[in-house]
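The complex appears here without one of its protein chains, the remainder shown in place.
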Amino acid sequence: MKHFISISDVGDPEPLAEEALMMKSNPEKWRNFAAGKSICLIFFNPSLRTRLSSIRAAEILGMTVTVFNVGKDGWQLELEDGTVMDKGKAEHIKEAAGVISAYFDLIGVRSFADLKNRDKDYRDAMISGFVNYSSVPIVSLESTTLHPLQSLADLATIREFAVKKRPKVVLSWTPHPRALPQAVANSFSQWMMNSDVEFVVTHPKGLELDPGLTGKPTVEYNRKSAFEGADFVYAKNWSTFEPYGEIASHPDWIIDEKIMAHTNDAGFMHCLPVRRNVVVSDSVLDSPSSLIIPQATNRIWSAATVFKNLLS
Amino acid sequence: MKHFISISDVGDPEPLAEEALMMKSNPEKWRNFAAGKSICLIFFNPSLRTRLSSIRAAEILGMTVTVFNVGKDGWQLELEDGTVMDKGKAEHIKEAAGVISAYFDLIGVRSFADLKNRDKDYRDAMISGFVNYSSVPIVSLESTTLHPLQSLADLATIREFAVKKRPKVVLSWTPHPRALPQAVANSFSQWMMNSDVEFVVTHPKGLELDPGLTGKPTVEYNRKSAFEGADFVYAKNWSTFEPYGEIASHPDWIIDEKIMAHTNDAGFMHCLPVRRNVVVSDSVLDSPSSLIIPQATNRIWSAATVFKNLLS
Partner (left out) sequence: MKHFISISDVGDPEPLAEEALMMKSNPEKWRNFAAGKSICLIFFNPSLRTRLSSIRAAEILGMTVTVFNVGKDGWQLELEDGTVMDKGKAEHIKEAAGVISAYFDLIGVRSFADLKNRDKDYRDAMISGFVNYSSVPIVSLESTTLHPLQSLADLATIREFAVKKRPKVVLSWTPHPRALPQAVANSFSQWMMNSDVEFVVTHPKGLELDPGLTGKPTVEYNRKSAFEGADFVYAKNWSTFEPYGEIASHPDWIIDEKIMAHTNDAGFMHCLPVRRNVVVSDSVLDSPSSLIIPQATNRIWSAATVFKNLLS
């Protein structure tokens, strides 16, 4: 693995998920694995789990960690080639990535879709700029279209809690008051399509995801049918792909006990943060079938596994 | 000790103060005490001493430290139960506390009175939320009504510099241009009332503190009488408790050489930051009787002692 940006950097995700659970079972073992190594985590947006789990993963491997909030600790970066830089942006990504990769052994970068211009979001000049100009591996801490560290934690959680070898996993769209990126849903679909699960996506019509990213999963518009016999329900809102970035209002797609009753006592998953009583009812989230805390905890082991592989 | 929020978590404060001084006398000894352990320090407001002394305390014990500025690094937390979260707040404290406590061995949280609504301040939904939903110990880095890490450092400083077994300690209200919380004063009183000292509070009429928090110390409205024979003078401003949160203007309550002359060559204490020539004159603050730097230094050992006890 040279970088960690999409499923194509990984190939088969199952061994990675296994490795994550193996590391989790013996957390003390890795404390000297990457002693003397360093990682820089670059953020442009607020983040709780990604920030804290990446820090913890690095610490567990014995690395030193530096968090750099570009635009707050530093300045805006120029991403285009050939520009005459006489305006607001003080540094080009060529220099920033060149220097930061000379300072650290690993770089994590988080970019974020602005959901206004699809072509611009899909170009993802920030993460692709770091990939182009860095001399060390780049880990996506979520890109404009994908969130592979989340997906690895998700797969590990499914393997951790599954009672059957090939569980039924349902990705269900849910309501949300804001326009959210498609990254988590795209990436989860991409990973599920490459894993040994029965995978179904359910959402209202008009919320189809980009088939070029999802790997073309089965879509079942009837939510009840989709939930029938599910072992895991993964709840996630996303804004429309076509037209790009609009909020869809379907408040009845909230996940509550009534719809969960159609499942095979499914584990409830969500990447967090979650808006209670909008995305999912308190009754589901506070029930024993909620897996959100172990799922979030697995973010540490997902990151640790990826960092370990990139340093090996 | 399960958490560290108020004097009731501590019982007798004297052995803790002794332990703080004992750790201070041998700083190298603890470097592997908590190796492999981690702490997250959560701030909502600016802070110098609390932030830096907590970081240093954790480092001295060999822990890794992560500072998380909620609202800057992350987002606003919903604190109420049962809310339909369709407004600005993206994450509920149930999830935030659940996840952060799954990531770290210890959590420090600082909340801050807004001094507008006493009931709301006294509920202190942030710190009590963390206590309710965390799976690891919570350390108050100052709550809306108390500041026990400061009080422990204060008691250790008194024991470090006292020449008699039962010194006279005076808490004196001082002027300040802004409305400040009562937390430091409440907490100091609470700790002094449980320690082997002669304790007197002096302030203008109308600045009575909450007797439910202070432990009902002797109040002497005549400042000169209060300062008579004092071994330690602890200066602190607070806003009014009744009506709640108003600024009181008594510029003559500044602490200067004239009023200090009434004491038994008392050590001058203040939790810092201090407004020179408003709270206290330069002449007192720059005199040999000023204990503010050793007192601030003891914040490290206060925090180290508490972290050590909570991890034991």
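When the chains are written out, they are named A and B in that same order, and each has its own residue count from 1.
The rule is simple: contacts are C-beta pairs under 8 Å (C-beta built on N, C-alpha and C of every residue); 3 or more make two chains touch, one makes a residue touch a chain.
Predicted model, so just to flag it, every value in this text is computed and none were measured.
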Item to complete: Touching the absent chain in the whole complex: find that residue among A:Gly82, A:Pro243 or A:Pro288.
Response: A:Gly82
Item to complete: Just name the one of B:Met1, B:Leu21 or B:Leu52 that touches the chain not displayed here.
Response: B:Leu52
Item to complete: Specify the residue from the set A:Phe43, A:Phe104 or A:Phe130 that touches the hidden chain.
Response: A:Phe104
Worksheet entry | Which residue of B:Lys37, B:His262 or B:Arg275 touches the chain not shown here | B:Arg275
Practice prompt. Mind listing the chain B residues that contact the chain we can't see here?
Written response: 28, 31, 43, 46-49, 51-53, 55-56, 59, 69, 72, 177, 272-278, 282, 286, 292-294, 296-297, 300
Discussion item. In the complete complex, the non-displayed chain touches which residues of chain A?
Written reply: 36, 38, 40, 64, 66, 68, 72-75, 78, 82-87, 90-92, 94-96, 98-100, 102-104
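As a convention for this text, only the chains that are shown with their structure count from here on.
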Practice prompt. Can you check how far apart chain A and chain B are, centre to centre, with Cα atoms defining each centre and the answer in Å?
Written response: 39
